[in-house]
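My structure is below; once you've seen it, I'll send some questions.
For this view, one protein chain was removed and the others were kept in their places.
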Amino acid sequence: MTSPSDRPRAGAPTAADHRLSMDELAAVIARDIPSGAFVNLGIGQPTKIADHLPADSGVVLHTENGMLNMGPRAEGDDVDPDLTNAGKVPVTELPGAAYFHQADSFAMMRGGHLDVCVLGAYQVAFDGDLANWHTGRPDAVPAVGGAMDLAIGAKDVYVMMPLFTRSGEPKLVPRCTYPLTGVGCVGRVYTDHGVFDVGPEGVRIRETYGIGAGELADRLGIAFPG
Amino acid sequence: MTSPSDRPRAGAPTAADHRLSMDELAAVIARDIPSGAFVNLGIGQPTKIADHLPADSGVVLHTENGMLNMGPRAEGDDVDPDLTNAGKVPVTELPGAAYFHQADSFAMMRGGHLDVCVLGAYQVAFDGDLANWHTGRPDAVPAVGGAMDLAIGAKDVYVMMPLFTRSGEPKLVPRCTYPLTGVGCVGRVYTDHGVFDVGPEGVRIRETYGIGAGELADRLGIAFPG
Amino acid sequence: MSRAEIVQSADAAVAGVEDGSTVLVGGFGLAGMPFDLIEALIRQGARDLTIVSNNAGNGDVGLAALLAAGRVRKVLCSFPRQSDSWVFDGLYREGRIELELVPQGNLAERMRAAGAGIGAFYCPTGVGTPLAEGKEEREIGGRRYLLEYPIKGDYALIAAHRADTLGNLTYRKTARNFGPVMATAATTTVVQVDEVVEPGGLDPEAVVTPSIHVDRVVRAQARRYTVQGAR
Partner (left out) sequence: MSRAEIVQSADAAVAGVEDGSTVLVGGFGLAGMPFDLIEALIRQGARDLTIVSNNAGNGDVGLAALLAAGRVRKVLCSFPRQSDSWVFDGLYREGRIELELVPQGNLAERMRAAGAGIGAFYCPTGVGTPLAEGKEEREIGGRRYLLEYPIKGDYALIAAHRADTLGNLTYRKTARNFGPVMATAATTTVVQVDEVVEPGGLDPEAVVTPSIHVDRVVRAQARRYTVQGAR
């Protein structure tokens, strides 16, 4: 469940000379998604990944509110209140789409039928623990949606996030301090500064963007070469 | 679950002057099925009940292999190998039919959505225990099908059977000696000699056919007036 | 007896909802929300309701209006906090409404269990998280699971696309969402539809909710609603 595929990425750099924008990062993730995979893209930044999937990728997008083969965002006259993604944004359907109800949709997720899901996160721990639903602030209105189901469901769970908070705290941490979404569920973490494998054997740097692996390991307090 | 409806039966006799044929019994049961009810008729004798439902009864027949609003047996050119009842006999569909898969079909049954099911039986106990799947003979190939699911699922479970075996043994008994299909699940037993309510409070004779209630009680070893 | 009734008004459709009832309300945000039925429920006046729904209302319409009217004691949902959930947020912060947060898939599966006669089930979702608190945990085949119980409604209020006069239903696109599951999980299922057709007017292969799960059907009023970009 937590072991991401290790197949080589055709033409992928093992490093970039600058910190990636979220759009560039979305392109990196898109390239890592196997052709023909069934994929759920979490709300927020991961949604961008869809824009970078090649037209012939054959990737089929799942939205947990009950659809496979979801198309791009709907614009203008194509907006249909009965057709939205999990973020409640109007979307379109592609040929070969299928609709199903919520129990079937989550059976798909929980049953391990999705190949990849990409989620945003507040924190990811070196062992793959995920925190992405609650900041722990006592006055916050809590909301979980499908995050916990996605976290434990997909064959490969990737996280896409900036590596540091605005105040410079790492979000890839030895142990999550925010309330957990799932235990040991994340396999790979894509960030603006680099890509990491996480899991039972700890964290490992796969590639870095605009920073040396040694310096990056240092800032995160992880062993190098990881 | 086990308390059959006690509404009066319009025009129903409380006794008949002769032992009923299975066809006559089917007519009696048909008259007792409330208009608009969702009903499952077990394979064998209970199937006959469908022939006696008035055209305007609005009764909807369920077959556990995945259909509601099943029509009569198919004949001639109407035979379609893809459309059978639970007994694997070719049937037809009525306007307003719906097809669904086996898990949904049994969710319907187990979830208590059927109003009535009518089953055949080897034995029924005074407290409503049912034995209808296995004679207990060690050399028999056992088979259970949907019997156990139906027994515990429908709001009212009726049994339709001859009251005595060919050798004259009662099939309505203080305690089943055959392996059980369900515990305390039957509410009413329709037989050629009479109709009985069964359940936690024991057996009660509702009506008799061609035999006095006293004599019937005697033959079954039950208290009279029951 | 159990056959669905086609009623002539949303008010007739929600007649009989008692104070203290548990009401399952369909919709994912606004898609599939049974506006007419909720508005009728507000007029009907039942109080002290427990509402089960994916969200806790958007803007000032539908479920949010029911909350604003002070009829809801408790909400079971997966995602109350949205950019336009100010009604719920206010009530929650003032301590005037109770919240039970349920992961979205558990919400669906627990209602399915209620409709399917399942007593309880072991589910891997939420293990090791704060939402596991108080739940029985069990290891099966080397994986950790939590025991989850059915959620049953006294009423389900849902929106579908077409019904035949027997009560068979089809839905439209992602507005299907919780409707088919809720229809199975309530004692009385009430449906608003865009169109009612005669038996035979729906393809029997494409019926999503068979009539056995439907009690009352009413034609919805035409309505334009804005799609929100807020989860």
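Every chain is named by a letter (A, B and C) in the order it is written, and numbering of its residues begins at 1.
The rule we apply is simple: a contact is a pair of C-beta atoms (placed from the backbone, for glycine too) under 8 Å apart; a residue touches a chain by one contact, two chains touch by 3 or more.
Source: prediction; values computed, not measured.
Peer 1: Need the list of shown chains touched by the one chain that isn't shown.
Peer 2: A, B, C
Peer 1: So one chain is hidden, and I want to know which residue out of A:L20, A:I43, A:V60 or A:V159 touches that hidden chain in the complete assembly.
Peer 2: A:V60
Peer 1: So which of C:P34, C:P80, C:G117 or C:G167 would be touching the chain we can't see?
Peer 2: Of the listed residues, the one touching the omitted chain is C:G117.
Peer 1: Sort through B:E93, B:D115, B:D156 or B:D197 and give me the one touching the missing partner chain.
Peer 2: Of the listed residues, the one touching the omitted chain is B:E93.
Peer 1: Mind listing the chain B residues that contact the chain we can't see here?
Peer 2: 43, 63-67, 79-84, 86-90, 93, 99-103, 105-107, 109-110, 129, 134, 139-149, 152-153, 179-183
Peer 1: Contact with the hidden chain only, please: which chain C residues?
Peer 2: Per the touch rule, chain C residues meeting the hidden chain are 109, 113, 116-124, 138, 140-141, 143, 145, 149, 170-173, 203-206, 208.
Peer 1: Contact with the hidden chain only, please: which chain A residues?
Peer 2: Residues touching the hidden chain, for chain A, are 34-38, 58, 60, 62, 68-69, 93-100, 106-115, 153.
Criterion: only the chains that are shown with their structure count from here on.
Peer 1: Going only through chains that touch each other, how many steps at minimum separate chain B from chain C?
Peer 2: So the least number of steps between the two chains is 1.
Peer 1: Look at all chain centres (mean of CA atoms) and spot the one farthest from the centre of chain B.
Peer 2: Following the centroid criterion, the farthest chain would be A.
Peer 1: Return the distance between the CA-based centres of chain A and chain C, expressed in whole Å.
Peer 2: Their C-alpha centroids are separated by 29 Å.
Peer 1: Could you work out how far the Cα centre of chain A sits from that of chain B, in whole Å?
Peer 2: So the centroids are 55 Å from each other.
Peer 1: When you check chain B against every other chain, which residues touch at least two of them?
Peer 2: none
Peer 1: For chain C, jot down the residues that touch at least 2 other chains.
Peer 2: 112
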